[in-house]
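Only one protein chain is missing; all other protein chains are in place.
Going in written order, the chains are labelled A, B and C, and every chain counts its residues from 1.
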Amino acid sequence: MIWDFFTFIRGATEFSATALLILLGCMGDSTNQGGESKFLVASVHYGLTVMVVMHVFGFVSGAHSNPCISISCYLMGYIALEVMMMYVVCQMAGAFLGYFLLMQLLPKELVDKSKPGICLVQPMDTLSTYQVVIIECLLTAVLVLGWCSLWDVRNGRFLDSVAIRMGLLVIACSFAGIQLTGASMNPAKTLVPAIFYGSPNSVLMQLTGQILAAIMVPFVWNHAYTPPYKPLEIPVCN
Amino acid sequence: MIWDFFTFIRGATEFSATALLILLGCMGDSTNQGGESKFLVASVHYGLTVMVVMHVFGFVSGAHSNPCISISCYLMGYIALEVMMMYVVCQMAGAFLGYFLLMQLLPKELVDKSKPGICLVQPMDTLSTYQVVIIECLLTAVLVLGWCSLWDVRNGRFLDSVAIRMGLLVIACSFAGIQLTGASMNPAKTLVPAIFYGSPNSVLMQLTGQILAAIMVPFVWNHAYTPPYKPLEIPVCN
Amino acid sequence: MIWDFFTFIRGATEFSATALLILLGCMGDSTNQGGESKFLVASVHYGLTVMVVMHVFGFVSGAHSNPCISISCYLMGYIALEVMMMYVVCQMAGAFLGYFLLMQLLPKELVDKSKPGICLVQPMDTLSTYQVVIIECLLTAVLVLGWCSLWDVRNGRFLDSVAIRMGLLVIACSFAGIQLTGASMNPAKTLVPAIFYGSPNSVLMQLTGQILAAIMVPFVWNHAYTPPYKPLEIPVCN
Partner (left out) sequence: MIWDFFTFIRGATEFSATALLILLGCMGDSTNQGGESKFLVASVHYGLTVMVVMHVFGFVSGAHSNPCISISCYLMGYIALEVMMMYVVCQMAGAFLGYFLLMQLLPKELVDKSKPGICLVQPMDTLSTYQVVIIECLLTAVLVLGWCSLWDVRNGRFLDSVAIRMGLLVIACSFAGIQLTGASMNPAKTLVPAIFYGSPNSVLMQLTGQILAAIMVPFVWNHAYTPPYKPLEIPVCN
């Protein structure tokens, strides 16, 4: 990887994208009062925020804004290892800044009122550790599958509405699991609030599921859903 | 049909697509508490799940994930009889696996709480048998019409947002009929929960309506909405 | 106009489209219980139904399914007078059939329960006649503007997501006016339930506003928003 201006742009974009995702997403979460449609509203707002981030930054760096996606992107062979690591670092830094900024912007009463914490989600009590890991893995797998489909060359002509589709996918996955495991499907969104609040009890289970999905899906995608393209053989002149 | 790797990919895709449809769709259903907006939320989640499945798998096998659609696809002449039968088998197997997996993942209390059962829907009591069959037939017919439109050559340039449109179509149809007949519009989604719960009372009515629509719509589409294209005559050299 | 098979297809499509619009739209309305989000749900379902109709039938006849749109389409010069008249007749016939069919399909209790009637809407009491006419005219004008934009040659490359956009436009307009004038924006949807229930009190005001919009908007569009294209002069050989 050459550390030129393009690399800087892509890093800055991932940083901004994740900061925006956390800042905008958790701002909506902070004023979401309890009630009948609380979980639906939270899912819709999370999905729309992903859509916003992909619309604004998608064509610069891809707008992964999620370490899982960058890991899968590397395993699929679309980005180099160094780029992936730079993306993940920028994403974590962006998530921290976004959450820190949000804490300064919100009135203290609002922050104190939210239980267990703004953007902090706890798995359902009646779920066993295995169930939490598998459900979180499954939902993150659907998200990664959505990205694999978006990256696939066969889908290359259909990118116009892809930000909307990914946003709706996040709504569907988030709503399916929000009351079970929290369904953040994003290590940055899972880790950062837990660190701020100092309550990393369930974070490990959620993270395990998310990373598992990021590693397994590219393997499945390449072996079950992709025909074995024979690469063009370009003779190398020595 | 040649049983090559492409055939395997398409079968595996239909299997995965239907498993995902049932797993993700019914997971959302399991935590959907009763309340004013219960039916709207159920419809929206079902429609979004269809959108997710079409986004992820649409360009591989078509992502029918619904035996009715595969039957109509065969009757429209787009796939061969053997492919249709393989699709239906893969779909039913996928639906079984998806529902079975879901039962393992959810805590027992959640499963017991849902009445009459997770993803199991009963027609409204005051509807006669004929009314249930016709309403279910009608709603499935709209779904099949949506697919016929998507397959039509005149629509070939407008496929970018088609997954979103089909998802919204499912939301509209599902919301229109969810309190009347359940409006699953999908034999796999109708049969599988009924078999698990062992309550196949109303399933026959729903299935009759769905299959009826799958058979009738291609006929209507070809004769009422399609101009009689004259095929190019390619001289055959003997 | 030549009465060939293409003309038949277009008439049959407008007939089916309007029947589907009324049948699906009012079926959702029949089970929409009163409550806090009643009006939002009604608007969303109406908009989604328009989206469904445009997705399924849009590329055959345009899927106006609304006499106002056909009148505007004629005034903009896109269809001939005879075609417009055929469209309107087919639309009214389709709306009647759709509503009649719906009455047969729904259980009697459901029909009796809905006040003032299924898909029948009354303007707000405190609105004067002028206010009803102008608000209905204004909302219908926005709908016609949406169609004028869709027909415009400058928009010709952007038709993929147009069914979704028109559906969302109908949601926005319907929600803005549903509690004021009913905001059906469609003479077929306004007339048919009123005739079935025999209560044509407010229908005349609503219809006046709708027809007014259908006539005025094409004039405004051509004179305020369209640059004066100079037509190509093709020499006529005598």
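Following the convention adopted for this analysis, contacts are C-beta pairs under 8 Å (C-beta built on N, C-alpha and C of every residue); 3 or more make two chains touch, one makes a residue touch a chain.
Bear in mind the structure is a predicted one, so any value in this text is a computation, not a measurement.
Colleague: Among C:Leu23, C:Cys90, C:Ile118 or C:Ile164, single out the residue that touches the unshown chain.
Modeller: With C:Leu23, C:Cys90, C:Ile118 or C:Ile164 as choices, the missing chain is touched by C:Ile164.
Colleague: Would you write out the residues of subunit B that touch the absent chain, in ascending order?
Modeller: 160-161
Colleague: Please output the residues of subunit A touching the missing chain, sorted low to high.
Modeller: 5-6, 9, 12-13, 16, 20, 23-25, 27-28, 31, 33, 35-37, 41, 44-45, 48-49, 51-52, 55-60, 105-110, 159-161, 163-164, 167
Colleague: In the complete complex, which positions of subunit C touch the hidden chain?
Modeller: Output for subunit C: 36-37, 39-40, 124, 126-127, 131, 134-135, 138, 142, 145-146, 148-149, 152, 154-155, 157-161, 164-166, 168-169, 171-173, 175-180, 224-228.
Heads up, the rule we're going with is that only the chains that are shown with their structure count from here on.
Colleague: In terms of residue-numbered contact pairs, which of A-B or A-C coincides with B-C for over half of them?
Modeller: Going through A-B or A-C one by one, only A-B repeats the B-C interface.
Colleague: Return the distance between the CA-based centres of subunit A and subunit C, expressed in whole Å.
Modeller: Roughly 41 Å, centre to centre.
Colleague: Would you mind pulling out the distance in Å between where the CA atoms of subunit A average out and where those of subunit B do?
Modeller: 29
Colleague: Please set out, as single numbers or ranges, the residues of subunit C touching at least two other chains.
Modeller: Residues 160-161 of subunit C touch two or more partner chains.
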